[in-house]
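First the structure, which I've put down as structure tokens, then a few questions once you've had a look.
Let's turn to subunit A:
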Amino acid sequence: MDILTLFIIVPVLTIIALVFSKGLERTRVVSMIGSIIQLGMAINLVFAYFKERAVNDGIMVFTKDVVWFKNFNIHYNIGVDGISVALILLTAIVVLAGVFISWKTSELPKEFFISLIVLSVGVYGVFISIDLFTLFVFFEIAVIPMYLLIGIWGSGPREYSAMKLTIMLMAASAVLLVGILGIYFNSNADGGPLTFNILDIAQVNIPEAAQKLFFPLVFIGFAVISALFPFHTWSPDGHASAPTAVSMLHAGVLMKLGGYGVFRVAMYLLPLGAIHWSWFFIILAATGVVYGAFSAIRQTDLKYINAYASVSHLGLVLFALLTLNKIAWNGAIIQSLSHGLLTAMFFALIGMIYGRTHTRDITKLGGMMKILPFIGAIYVITGLAYLGLPGFSGFVAEMNIFVGAFQQNPDTFHRVLTVLVVSSIVVTSVYILRLVGKIMMGPLITNDVQDLPRATWYEKTGILLLMIPVIGIGVAPLWLSDMIMKSLEPFIQGVL
Partner candidate 1 sequence: MIAGISIYEILTVTSILFFIGIYGFITRKNLISVLISIELILNASVVNFVVINKYLYPDMLQGVIFAIFIIAVAAAETALAVSIIINLYRQISSVEVKDTEIMKY
Partner candidate 2 sequence: MEKYIFYILSVIIIVFAVASVSSRKMLRSVIYLLFVLCGIAGIYFLIDYNFLAAIQLTVYAGGIIVLIIFSVLLVHHIEMELEMAKVSRKILTGLLCLLGLAVFLYTIYNNDFNVVENQVTTTTYDIGAKLLSYDAGGFILPFEVISLLLLASMIGAIVIAKGRKLNDKNNEAL
Partner candidate 3 sequence: MNFSSFLLMRQEMILLTIILLLLVAEISLPKAKKQSIVHLAIFLFGINTIVGFFAIETSSWFGGMFHTNGLIHFFKNVLNVGVFILLLQSADWLQEKIVDNNKGTEFFILLFSSLLGMYFMISAGDFLMFYLGLELSTLPVAALAAFEVTKRISSEAGIKFILSAALASGVSLFGISMLYATSGSIYFDDIITMIASTNLTLLGFILFFAGLAFKISLVPFHFWTADVYEGAPISVASYLSVISKGAAVFILMILLFTVFKNLMHVWENIIYVVALATMFIGNLFALRQQNMKRFLAFSSIAQAGFILLGLMTGNQLGTATIIYFVMIYVFSNLAAFGVVQAISLKTGKENMNDYEGLYRTNPNLSLVMMLALFSLAGIPPVAGFFGKFFLFTAAASKGYYLLVFLAVVNVTISLYYYLLVVRAMFLRTSDQAIPYFKNKLYMKLGLLVTVIGILVLGLYSPLYDYIFELSKHLN
């Protein structure tokens, strides 16, 4: 069996096993085993990738091409490069962590884990697809379980949030669909057959007019899921209502699909469009960075803070992509990984705090460090990592982005935007420290919570799973960045 298709097969098998597993305990164990296998495969993939890369210098490796709908020239065409490998690893980690964190789910647990794994199938699928059609299929598969996950297991205005999220994301993918069709029908510009194959289309000179027309569609279609300002409002509500593991997966993995898609489809296939439109979208992205950060300052709900923080951080990813520069792109990918891990960690911690105190309102929390030392310490560390402290992944990502943004386009417009974006690091530290200072430090707000249950083994495992790569990337980024940089080579050609 081919190494990438396994990423679809194994989760599907897990789902089937889940369907037939009875009882809460068994459900948990089955999903845990399934996710551990996925993680194992992901780690194996990293090593296999390096080995393969040494002998194979194609854009994608481990490719496999099966004709699906031959009349449309739709193929089941898969393959990975360094970027996908990194993101697949991220997904596997976050999924496993998510399974651990939601260990205690008791309402309809089977359905919960099934939905979770369906979601991960979609995400894996997007990352391994080379064919636009399959990519789109998996993209939608990844979105729709969110409705159930938030709607059934969520809290607060869950029905509203779930609906809002689904509708906005689906509206975006509707726009995307038009864009994809546009690309498809221009893929014969050089006389070849119509094709959905990304690598083939990239070789085609799509007419400039078409590129200009379809780039915004594809870009917005993907970027909405990355919470592009002003299409981000599904994100705070969605996150606030979602159960912990879902927030983790959503912010940690699903929102990465946006940046990935922008990069893989919009930028790669429509480079002229990208150059033409970048000034406009870069304003939106930069606005999002600052705007999200400032919004986060004002929020009082922990999850809202994080959601707006994600708007800000993913804005940074989009910003980096739009600077059309290799260093910044490298930063964007690393930022995707870093944000994925960190935000998942944050949501996990918030879930733990909420599970113990039953509130996410920061005005009702204080001095948690005293009673929850492990969670508190990790929270502080996560916060510091989030605001881009050296030694953690966020720093590496941000520095790449900033340096990259400074390298390209030395005109005043881009300079001003870059400085604006860079200054968001201060605002970030404001809200992070406000958060840490308020809920972890300071006096205990209520005295009747002297004794809360400490972190359990599954919570610790989940957290450590996420923490290790954060520090790993932060301390030794070179291998990762080399892997990504090399894979970026063919992609950057088009926009230079």
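We adopt the following convention: contacts are C-beta pairs under 8 Å (C-beta built on N, C-alpha and C of every residue); 3 or more make two chains touch, one makes a residue touch a chain; residues count from 1.
A word on the picks: all candidates are chains of the complex that A comes from, given by their letters.
Just so you know, these numbers come straight off a predicted model, no measurement behind them.
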Of 1, 2 or 3, the one touching subunit A somewhere in this complex: 3
Residues of subunit A touching candidate 3 in the complex: 68-72, 74, 133, 136-138, 140-141, 144, 147-148, 151-152, 158-159, 162-163, 166-167, 170-171, 174-175, 177-178, 181-182, 184-185, 213
